[in-house]
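Heads up, this is only part of the complex; the chains shown haven't been moved.
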Amino acid sequence: MAIRRRKFESIGNTGFSTNSAQTEGGRLTNKDGSINLRKTGRPFWERISMYHTILAMHPLKFLLIVFLFYTTLNVFFATIYIIIGVENLKGIIPNDDILTNFQQAFFFSSQTLTTVGYGHISPSGLWANIVASLESFIGILAFALVTGILYGRFSRPKAYIQFSHNMIIAPFKGITALMVRMATYKNNHLTDVEAAVNIAMHVEENGARIRKFFPLELELKRINSMALSWTLVHPINEDSPLYGMTEQELLDADLEVLYFINAFDDHFSNVVKQRTSYTGKELVFGAKFLPMFHRSEDNSTTILDLSKINAYEKAELPEMVISSVNA
Amino acid sequence: MAIRRRKFESIGNTGFSTNSAQTEGGRLTNKDGSINLRKTGRPFWERISMYHTILAMHPLKFLLIVFLFYTTLNVFFATIYIIIGVENLKGIIPNDDILTNFQQAFFFSSQTLTTVGYGHISPSGLWANIVASLESFIGILAFALVTGILYGRFSRPKAYIQFSHNMIIAPFKGITALMVRMATYKNNHLTDVEAAVNIAMHVEENGARIRKFFPLELELKRINSMALSWTLVHPINEDSPLYGMTEQELLDADLEVLYFINAFDDHFSNVVKQRTSYTGKELVFGAKFLPMFHRSEDNSTTILDLSKINAYEKAELPEMVISSVNA
């Protein structure tokens, strides 16, 4: 069934191509807010930002890479000490077994790289000293970079926003509205929170099925402080591109709704941003969110129950505005 | 006594629910600007941001935790050295008393973790060397994280604003105004300072007592530079939701006034924000702030006396605008 597109002007400022339905694949934005995109045409190393790659990496993977890097450096320097001659590492008992020698050189190397320098093994002679001097120098710089990154990862500003799993079409002031609920799920507090919403829908134009973007206006697009939860409400009134569409039409449109959140976090002293997207599969037609906070027993504080972020109950929708095809 | 609410539209962008009087407990915002809220519904570790927890921690508690962490790591590694066999730590005199052995292993561990590595004790054999090599590696990373946090805490942008303990209703240009005074109490200097004020009041609507929010307009909501003190003045004119209310009505409304300050600090090179709130108990009816700065004796500079931030004297209010029920 074709979708009756009316008067609304599509927008071009989404960063996605307006006539990209033929050329783009899959959903636009992944659930975690990342863009569903691959880049080619330049060599791998030019396409990779070390910083972005490392900050996006899983913590265990990061630690593993650092550990491998540490081991590799030690193997490298141990080899050099073996080449120079293990007899130049005072305290090592030279052995016929090259593996035993290598092992001792390896541990001397690790003591130098980390600047522990117990000293029961110590370099002697010009070359062993030069290499050991270089290795401790490199060790300091390398560990500095690694530990900078470690702290950079730890202190990286994040919004820690949890979105409801579903977006719902709910009754709202006599009409209906498209709603999504969100809350911060950690002991962080966001101020000056702003939200922007765009919808991507497939429409038929001149016989071709193309994707168009429309902004979805929010009843409230900025709050001073996100103390409790915040329900993002897009009223489906005459100014909405969703006005008059049935549930089936919505699903046929292969829609994707993009949410952009922008806020300030006191502890990071920085702006934090989070994105997410919903497709038609995540749309619930005719429901309303249940409250997710209540008063504490001693009446001294408010309790926000995060497990209820997606809690909703079925709700009758006003008939004339959006009629479910199943109704 | 019921409060006569007039034409004012309440606002929904405070981050608190507009009909939350039934579900919220206690005051909304604590005196120090934190939100009076508890979160549940997700496991503890998911609800906790290490970064926020650590940055908000008392300095001594932070140092204690770091110290316990250091001790625990040493106990852990000492145990491993004991398991491997204390005879693999050259320089230790193996003892029949396991405690003495453990003690020596513990100190060897601490010398390794901190990379002091005196060397009077040193690892020998494959496994002791592997563990020591790992320990110094872990030591560097762990201390890097701790020291990053230490500096992060030290350099965290803060506004260092002191607010007057009371908010007062003072005579102002023939009418009255709600005033609060603030100043930076450290040798910091804020520029581009902005203030926003919201009031939460309980009103009766359809027989139910609910809480509503209203913005309070300031006579001046932005200053270039907060050199001296700044008195935040909300004129209680016909555009004010407080217009025409008596002292008793104000107290009955169970009000809470929320102040949001936003500024830039040159030394932090960052935005700083501070929040506070006042309840009816902190409201003084009929008073005016006394000056808190004066010229230095040699006339070369201005002196700001922070002990006078809350200094006020009783003052007659214009009768027709707000009449105290006691008057």
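Lettered A and B in written order, each chain numbered from 1.
As a working rule, a residue touches a chain if its C-beta (ideal position, glycine included) is under 8 Å from a C-beta of that chain, and two chains touch if they have at least 3 such contacts.
From a predicted model like this one, the values you see are computed outputs, not experimental measurements.
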| item | value |
| --- | --- |
| Homomeric assembly size (copies in this file), of which only 2 appear in place | 4 |
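Simple rule for what comes next: only the chains that are shown with their structure count from here on.
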| item | value |
| --- | --- |
| Angle of rotation relating chain A to chain B [CA atoms, steps of 5 degrees] | 90 |
| Separation of mean Cα positions, chain B and chain A [Å, integer] | 27 |
| Contact set on chain B toward chain A in their complex | 12-17, 20, 22-26, 28-29, 34-42, 46-53, 55-56, 90-91, 111-112, 115-119, 121-124, 126, 129, 132-133, 136-137, 139-141, 144-145, 148-149, 152, 156-157, 196, 198, 258, 260, 262, 268, 270-273, 275 |
| Contact footprint of chain B on chain A as seen in their complex | 66-67, 70, 74, 103, 107, 110-111, 114-120, 143, 146-148, 150-151, 154-155, 160, 185-189, 191-193, 220, 222-228, 230, 264, 266-270, 291-296, 298-309 |
